[in-house]
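What follows is one structure encoded as structure tokens, with my remarks underneath.
The complex appears here minus one protein chain, its other protein chains still in place.
Moving on, here comes subunit A:
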Amino acid sequence: MFEGILITIATAATPLLIASVGELVVERSGVLNLGVEGMMVMGAVTGFGVALATGSPWLGVLAAIIVGALFSLLFGFLTLTLVTNQVATGLALTLLGLGLSGMLGESFVGQPGVKMDYIYIPVLTDLPLVGKLFFGQDPLFYVSLLLTAGVAYFLFRTRAGLTLRSIGDNHTSAHALGINVIGIRYLAVMFGGACAGLAGAYLSLVYTPQWIENMTAGRGWIALALVVFASWRPWRVLAGAYLFGAVSIGQLHAQALGIGVPSQLLSSLPYLATIVVLVLISRNRRLTMVNTPASLGRPFVPDR
């Protein structure tokens, strides 16, 4: 029972984690893409559709990643090349994604989907208590942890990561040093899009293997909030995502037990708890200032 709860928590947290880590990279490069929700839902519909057509959830995942990246490329072209307003463009991307996915997915509604298999390693998975938790979850759960570790290593231990952070801190200086600001931002935006697409595919292939219109249900927005409250640090994003997952599962169990608290209040608990905890850990203003990408959302046009 206890192991089961932990696994459902991980399942609730994983899509948030994947989308947030992707957006974290985008924001560290100084770009604010509010279109996470739209890219996620596009990933969800693509993943579902391709898996349904081919029977392979992995092809669905791959297609979702590609579509997420392509969708973000549209955002990149508008904001980086045509220098449109990032906030407005991101919102438009979300609206476009929600509408387009609803249209594309019309025929998928009510169809049974393809579910990704859980990992099974003989002996290890059969261990009592922890076997399923550590060695028997869906493959994307492990991908999400590797992704977090990889992004943390990339940002703070590699030269390319340093370059990316420098662009987010001061794009004018980075340009003056001869760094290709726009090119690197394109890559970062596409990485964020790919992650959002993957997170969407997780929803429609693992979390609930079916297509429901608007099935992301605001998770893209939560992912955005997590990035900010985690002060742009990958491991804090993980903590935030799991906290959110834990409280959402916890309040479901509490509702099932029928304790005398209005269900609306319980439903809002995950949001409240996540915000409170992340605000507490980011109350060190100095640390927040140092981690906040100073050129976040500011358009960059080099003088020629």
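Here is the rule we go by: contacts are C-beta pairs under 8 Å (C-beta built on N, C-alpha and C of every residue); 3 or more make two chains touch, one makes a residue touch a chain; residues count from 1.
We take it that contacts and distances are computed from a predicted model.
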Under which of the names "NAD-reducing hydrogenase subunit HoxF", "Tetratricopeptide repeat-like domain-containing protein", "Simple sugar transport system ATP-binding protein" or "Anti-sigma factor antagonist" is the non-displayed chain listed in UniProt?
"Simple sugar transport system ATP-binding protein"
For the full complex, which residue in A:177, A:217 or A:265 touches the chain that was left out?
A:177
For subunit A, residues touching the missing partner are 158-159, 162-163, 165-166, 169-170, 172-180, 285-286, 289-294, 302-304
